[in-house]
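To start, I am sharing the structure in question, which I have written as structure tokens.
Note that this complex is displayed minus one protein chain, with the remaining chains in position.
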Amino acid sequence: MSPEVVSLLRVLAAVGLMLMNGVVLIYMLRKVLGRLHQRLGPMHVGPHGLFQTPMDVVKLLTKEDITPANVDKALYFIAPAVVFTPSLMAYAAIPFSETWKITDLDTGLLYTFTVLSLVSISLLMAGWASANKWSLLGGMRAVGQQIAYEVPLLLSVLPIVMYTGTLNMGEIVSAQSGTWLEVIPRWFITNPLFWPTFVLFFIAMLIKVNQTPFDLSEAESELVTGFATEYSSMKFGLIFLSEFSNSFVASAIAVTLFFGGWSLPWVPDEYLAPIAPLVFMIKVYIGVFIMMWIRGTLPRVRIDVLMQLGWKVLIPATLGWIMICGVLMKLFDLGRPVS
Amino acid sequence: MQPDVAAVNRALAGLQAAIDVVEAPIGVVLRCAQKDASAVLKHLRDGELDCCMLIDLFGLDTGEKVEITYHLRSLSRDEDMYVRCGVDYDGNMHSVWNIYPSALLPEREAAEMFGLTLSGHPNPKRLLTTDGVPPLLRKAVPVRSAEEVRSG
Partner (left out) sequence: MIDPHFTVSEDGLMTPEGTFSPGSPPAGIRRVPKGVDSLGTEHLIVNMGPQHPSTHGVLRLIVELDGEEVVAVEVSIGFLHRGIEKLAESRRFDQLATLMDRGDYVSAIHGEQAAALAVEKLMGIEIPTKAAWIRTLTAELNRLASHIVWFGTFGLDTGAMGQFLYAMRDREALLDILEEISGQRMMFNYVRPGGVLADLPAGIDRKILAFCDTFEVYLEEHHALLGCNEIFQSRVKNIGIVTKETALAFGLTGANLRATGIAFDVRRDRPYDAYPALEFDIPVGTVGDAWDRYMVRMEEMRQSVRMVRQLVAGMPEGEHMAKVPKVLRPPAGEVYASVESSRGETGIHLFTDGGATPYRYRYRGASFFTCQLFEEVLPGHLFADACMLLGSFDIMLGEVDR
């Protein structure tokens, strides 16, 4: 097949994955939150409510699309697309297995973070374009939050880049192969050098994807649905699909960087190769489950506390840790450069 | 629980207003004119009677006029007392919010429910009902029975 057709198929696969993710994650969220709240979640539509989300998608597609009169027409219509597209683009560099990748980018990590940061402009667009002061407040909060955490997010993963010498996500996964003492996998999470890295990354990533305790831009009890209040039907569907997709991508990055991606070191390669994408997906879904667990439990942080956390705590912490890591790596000749 | 009439009279000695202090079954009731209410309340709050709280403020349609009652409480002396003023129908009520800010909303309600005008108030709008609703608590406005409501 010609390369163009292959690329098109890959993009369609990414779209399919994103849509499937949306369906599965929404169902998972409702069930997980339900169980945390001592209730059952969806139960009636299909066995244990399995068909709830597909039916909700059908409902959203057939709903009346209400557009308020005073909206900024161009921005209002473009905003869901601008929310959706970077979320889709973020799938490009994620390695599902040795051979299953949409593309193999040498700057994969940087690319993924860059693309995720495009989401913030769309939140502001959505909030501004809806002729609604509440959406505006939500959009403003979202942008302030996202901008404040761009830098800590990138800085927090720099120690890993220094350690492996590459931005290629597939190669970062390969750098985590093997075991210590035949039992503990050499994932970066088991390396004490990266424990602070993980903590900083986890916090910054939760904020980036607007998850509780940092979901101020859609603080349900204050702003109704925040920046997305005035969107109905499929536009709303696109915005929320993108939000779930972002949390999937965030978990995928965390799994790739810290939990060895698709690798299971105890299983020999011949058995692992066919099921590697499945292993990866399971790990990612565990990460998403943990995010949902936190969502159902913790209260929400206030915006000024959040900003202080970003500018005054995370940036110095990430910078400091990079310095310490660099010194330690040079001193003890740590590092597993891949090449 | 109830203050002593003599103590009340002593506390109000300095005032120029005509105040009637009566011991009623409900307690000690001070009667004065509405225009003197602010001065009386200020005296009760700042003087030895130490009425630190305005518990309630409401109106009553006696059939001839509207009576505004101020229910005061002194926590230090553990006493309750009432100040009562008469206002003519469609008359004016002067606000006492700068003495007791807890009068802000009840005065609006009393003025609205009895058809009085409110002066000296920062926000003298209707409180509970929409425009066009008559002063509901006046006896002249009848209470509708269920049949009347059903038939229109």
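A and B label the chains in the order they appear, each numbered from 1.
Operating definition for what follows: a residue touches a chain if its C-beta (ideal position, glycine included) is under 8 Å from a C-beta of that chain, and two chains touch if they have at least 3 such contacts.
Owing to the predicted nature of the structure, the values given are computational and were not obtained by experimental measurement.
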{"item": "Contacting the left-out chain in the complete assembly, out of A:Phe51, A:Trp100, A:Trp134 or A:Tyr285", "value": "A:Trp134"}
{"item": "Touching residue (missing chain; options A:Asn70, A:Thr99 or A:Thr297)", "value": "A:Thr297"}
{"item": "Residues of subunit A (touch criterion as defined above) contacting the omitted chain", "value": "33, 36-39, 133-134, 136-137, 141, 212-213, 215-216, 219-222, 224, 295-305"}
{"item": "Positions on subunit B where the hidden chain makes contact", "value": "1, 24-27, 52-56, 58, 60-61, 69, 71, 75, 78, 80, 97-102, 104-106, 113, 120, 122-130, 136-137, 141, 143, 145"}
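Here is the rule we use: only the chains that are shown with their structure count from here on.
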{"item": "Computed distance of Cα centres, subunit B from subunit A, in Å", "value": "62"}
